[in-house]
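Excluded from the complex is one protein chain; the other protein chains are retained at their positions.
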Amino acid sequence: MDLLLLATDQNTPFNYFPIALQLVVAIGFVIVMMVVTHLLGPKRRTSDKLINFESGIPSVGNARQPMAIKYFLVAILFVLFDVEVIFFYPYAINFAELGWEGFKAVLLFVAFFLCGFIYIVKKGALEWEE
Amino acid sequence: MKAIIAATIIGVVLMFTGILVKEKKGIATLAAILFFLLLGVNIWELSTLDANQPQAFFNNMLRIDRYSVWFNTLMTACTVLYVMLSGREIQKVGIHVSDYFALMSFMLVGLYMLSGYSNMLVLFLGIEIISIPQYILAGSDKKNLKSSEASLKYFLMGAFTTGILLMGITLLYGASGTFDIARFTFLQADSLNPMALCGIIFLIIAFAFKVSAAPMHMWTPDVYDGSPTPFTAFMSTVVKAAAFIAFIKLFHISFNSLSGHWTMIIAVITAATLLVGNVTAVFQQSVKRMMAYSSIAQAGFMLFAVLSISATSWQGLIIYAVSYTVATMGVFAVLMKLKDFTYDGFNGLAKREPLLAFVMTIFLLSLAGIPLTGGFMAKYFMLTAAVEQGQVLWLVIFALLMAAISVYYYFRVIIAMYFKQGSPEMSSPVTAGDRLVLVATAALVILLGVAPGLLLKFI
Partner (left out) sequence: MVIQEALFWFLTVMAIVCALGVILSRNPISSVLFLIATFFAISGHYILLNAQFLGIVNIIVYAGAIMVLFLFVIMLMNLNADTEPQKNRLIQFAGVISGGILFLVVLAAMRTVGGTAVDHTTTDIGLIKNLGKVLFTQYVLPFEISSVLFLSAMIGAIVIGKKE
């Protein structure tokens, strides 16, 4: 039980032991299930069974089709703001300690992002239907 | 520091003018005024700076001295000149005119960072801030497939190079435990650290890419040829100068004591750049593509500043950057007036637009390095610095030979303009304002050739 005791220590990689354990169990469960069903189930391969199931409707055309660029646009903007939000995390933890100096720094940073956000909205990048 | 803040604010303001102002001409005028204000801020910063004491900001992230502020001032002045020369062409590229100017303003932020950085993190951010707007501007002409190709090519190659740059910074950090460029000098005291040397090699590769030096020049012709012409004029001049000042700063301040290890590498890169740029330019059919190779060749000359560590090379860099920038912007301004970018497109330009042909001749003579033009003094300073250093005399002779080759392809344009028959098609009429700015630019080129000392007065 050494490991579990270690896990109670502050701030070592072994804090993550429970998470790792959960990951292992989760992935292991999926793998075991997939392998077991594969091995246990009967296999009858007919041509009808091998085609994609599309609610009984015969599949038409190709799944790979060019799609509207709006999806990319929204996704890219999401990534940018995602990165912004991550910067808040270290700030939140040091909130009291950093005081006004830190607050000003974060405020300026957010102000820039707000400018960017207003710019995006005004330019109509998030409007779905034009 | 004031200039960085001002340029950021101007960039944000320009972002929003596109929403408030719909008229393209108004946006371009506003941008010219704002860049002019930025020039004023730079001059203000220059006047308030103590001559002998470099000023450090934010725990030594930036260390600004008179040289770097003067460099910023000159480059901002070049940007103002650029907006005046090609403002009308920028309006033609697409509908996001204000955004193009905003990106240029952000690029100037990057330039100010690169001229004053004192920390590798700021160097990295600066390089990224000048690079990302370039990828965007290269692809801004969306209807043109070549423009998209240029953008994608540049972006992919640039992203790889950023990775290499980061790897170099990481290795240096691993070897020295600091990001401060002034503190890397500990390397001399220690027994030589191979990890640091590896880092320096990675940095050489990354910088060689950013300044388009051989053998990392492959992207240059396609990107400069495919990008909308007004943006090529900006990318190949001001932005390249920014990359050079970052290059020279790092290698002269931090790696000076290790110069025995990297001088030869840079010398070989210089020789290869001169050879590839000049020889390939001879075979081009399009003047725009020839200018792309010419910018590689000119980068070869600017590499002499990195190679020879002395006060002369710092002075030479400023003179070369300014005279090359002014002349190249002039050439592109004339080029943009024409419809056909091949040599044949210039046939008979002297008959139809004598003034245009005349100023073009002056710009080309400057690029070729003919006496009485800025280009001559620039090459003179560079080669003097190399001779003073004394290690690479063979390279100086080689460079002279290559300069002789360059005369051939620059003169082809002049011959086409003056001695061939034809009627060049213009893409837009040449207005009186255009003529005025072009003549002023040409006068500036001559002035730089007669009195280059003007550029060194404020250092």
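The chains carry the letters A and B, assigned in the order they are written, with residues numbered from 1 in each.
As a convention for this text, contacts are C-beta pairs under 8 Å (C-beta built on N, C-alpha and C of every residue); 3 or more make two chains touch, one makes a residue touch a chain.
Small disclaimer: the values here were computed from a predicted structure and weren't measured.
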| item | value |
| --- | --- |
| Per the touch definition above, residue among B:I95, B:L145 or B:A159 touching the missing chain | B:I95 |
| Sole residue of B:I132, B:I362 or B:A385 that reaches the chain not shown, by the stated touch rule | B:I132 |
| Chain B residues that touch the omitted chain in the full complex | 4, 8, 11-12, 15, 57-59, 61-62, 94-96, 99-100, 102-103, 106, 109, 113, 119, 121-122, 125, 128-129, 132-133, 135-136, 139-140, 142, 151, 174-175, 193-195, 197-198, 201 |
| Missing-chain contacts mapped onto chain A | 3, 11-13, 15-16, 62, 64-67, 69, 71-73, 75-80, 82-84, 86-87, 89-91, 93-94, 97-98, 101-102, 105-106, 108-109, 112-113, 115-116, 119-120, 123-125, 130 |
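Note that only the chains that are shown with their structure count from here on.
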| item | value |
| --- | --- |
| Chain B - residues contacting chain A, complex | 12, 15-16, 18-19 |
| Touching residues (chain side chain A, partner chain B) in the complex | 112, 115, 118-119, 122-123 |
